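Left out: one protein chain. Kept in place: all the others.
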Amino acid sequence: MDESTPLVRTRRLTHIYVQKQPLSNRQFTVKALDAVELSIREGTQLGLVGESGSGKSTLGLCLALLQRPTAGEIWFDGKEVSRSHGAELRQLRSQIQFVFQETFSALNPRLCAEEIVTEPMLIQGKSSPAARRDRAVTLMHEVGLAADSLRRRPHEFSGGQRQRLAIARALVMRPQFVVLDEAFTGLDLSVQAQIVVLLNSLQAAHKLTYLFITHDLNLAAAICNRIAILHRGCIVEQGSPADLFNRSQHPQTRALVDAIPGRNTILHTSLG
Amino acid sequence: MFYFARRLLHSILVLVGVSVLSFLFLDLAPGEFFSDMRLNPQISPETIAELRSQYGLDKPLFIRYGVWVRSVAKGEWGYSFAYNLPVAQLIWARAGNTLELTVSAAILAWLIAIPAGMRAAEKHGGTVDRFAAAASTTLLAIPDLVITLGLLVFAVRTRWLPVGGMASLDAASFECMERLKDTATHFVLPVVALVLATIPVFFRHVRAAMVEALASTSVLAARAHGISRNRILFHYALRTAANPLISLFGLSIATLLSDSLLVEIVMGWPGLGPMLLEAILSRDLYVVIGAVMLSTVFLVAGNLIADVLLYWSDPRIRHATT
Partner (left out) sequence: MGLLPPVAGVTDGAILFKGQDLLPLPEQEMAHIRGSQISLVFQDTSGALHPVRRVGAQLMDVMVSHNNEGSRDLAIRAFREVGLADSERIYSAYPHQLSGGQKQRVSIAQALACGPELLVADEPTSSLDTTVQSEILALLKGLQKKRNLSLVFITHDPAVLADVADRIAVFYAGELVEIGTTNDVLGTPFHPFTRALLACMPRMGSQDGSARHLNPIPGSAPGAMETPLGCPFAPRCAERMDVCNSRPPAPVQPSAGRSVRCFKYGG
């Protein structure tokens, strides 16, 4: 693939939610995404920052092909994929993965760790139980979980460990592109740092491309080299963290920067 | 309001469906009202044929159904073969007796179950809770029939209460007060039987819902704000527990006519139960259909009432947009 072509690109991506009130025939329309234009180069990570209701989760779901957008195009690896279905979609699923925020509900509580991690292999077919177990062991090792915890169920893991499990599952089909939706919310600082370091090493090892969705601009600035600010379904500003912090054009960006706690205190110098 | 219009339409469809199925099943059952009569050599086949055509039994099923629907639309629910009376008249009288029983039992059961459940939940694991749990398990495990028979045995042995029936044999000769007292004493055992049969389920649901409500974050927050225990119990915990209980209450209403079947038959209470049984056994067609339809109306009404109550009590359902 040509170096300058981004791995993931959207063109005028729009999504409208239609909600029907059950007690009447009225309908609400909510424009979650409005002609969004994004591009992410291979091997890089884009931070998508926005408040609740800005549409960032919707964008993540669309990019991970978990939601078909109302209008617009999504280009992955040179092909337009927003309308794929069937075998083509199944193939894409192994290349684009999604890590959810709420680990407790994202992992099937009835399955043990090994089953959770290798479930995608099972669904895609063409793998033997031995091959699946080997892959599970390899992945557990890579994400820093003990191989002997393969038979444990999600509730027996801590929050940080569950997140590692979710990441392991995301990696099992060797994807190129991983979308992480608020993957760090609810984690302690030290656990958060561990996960960040883990994701960095995985990216280097597997040439992954990440989309980090978060409401925490500070965190995004620390782990991404490009950030896009989403406000009410529109991308209002994009750039490097330094650009956004020091030379921001948009009031929404300024508001997000100012809201970062500890900026005007003793921690200021270290927060940059 | 479209929501309720749709529910009403659903309910009507249910009623129609039940009526069709009832006709069908009764027709499929072997024999008919006049089968026994055929065995009697003294009644000639012509008489039977004439009776049959008088009652329209010689017509095919769907014509009979059509005729029935038409007369229902006019307010006439058919005739009883056995009693030779209009079905409506028969059913109203009996249904009234049944309702006396079931409504009283339901009120009593809820009046006991709610405070008991709340108390058990508040101090769950304590003596009241454990005793009540044991009692409800026992009651649930014992078949209703055994409970009812047990009560009858109790009546026979102690002679404190009359053994079955709704009135003493010479009740007609009693004056007003005496008749009232007579009915009341006959009333006690069937009501007790019904209450004992239904209370365990109510109690358990109240307790479970309250335990869950009391463990919720909002109750913890209310305690943290220093809100008084009574306020928390009634305005916070009970309000949260109300949703599943309202559904259960709807079920109570729905089964008002059908719950007491067993008790009525065993204790000889002249309600819908014994009449329905008799009518089924003798294939008294229109009585059966009438009674079943009335029960279904209650069923459907009970569910509808539960829905209305839920809608009114829970703003989240009212404001739901998804």
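To keep things simple, chains are lettered A and B as they appear, and every chain counts its residues starting from 1.
What we mean here is this: contacts are C-beta pairs under 8 Å (C-beta built on N, C-alpha and C of every residue); 3 or more make two chains touch, one makes a residue touch a chain.
Because the structure is predicted, anything quoted here is derived from the model rather than measured.
Enquirer: Which candidate, B:Pro30, B:Pro60, B:Gly75 or B:Gly226, sits in contact with the chain we can't see?
Expert: B:Gly226
Enquirer: Using the touch definition up top, pick the residue from A:Gln192, A:Thr209 or A:Ser248 that touches the left-out chain.
Expert: That would be A:Gln192, which touches the missing chain.
Enquirer: Determine and list the chain A residues touching the chain excluded from the picture.
Expert: Interface residues of chain A facing the absent chain: 44-45, 51-52, 158, 160, 186, 188-194, 196-197, 200, 215-219, 221-226, 240-242, 245, 255-256, 258-262, 264-267, 270-272.
Enquirer: Residue by residue, what part of chain B touches the chain that was omitted?
Expert: Within chain B, the residues that touch the unshown chain are 216-218, 220-229, 231, 235-236, 239-240, 242, 313-316, 319.
In this section, only the chains that are shown with their structure count from here on.
Enquirer: In angstrom, rounded to a whole number, how far apart do the mean CA points of chain A and chain B lie?
Expert: Averaging C-alpha atoms per chain gives centres 55 Å apart.
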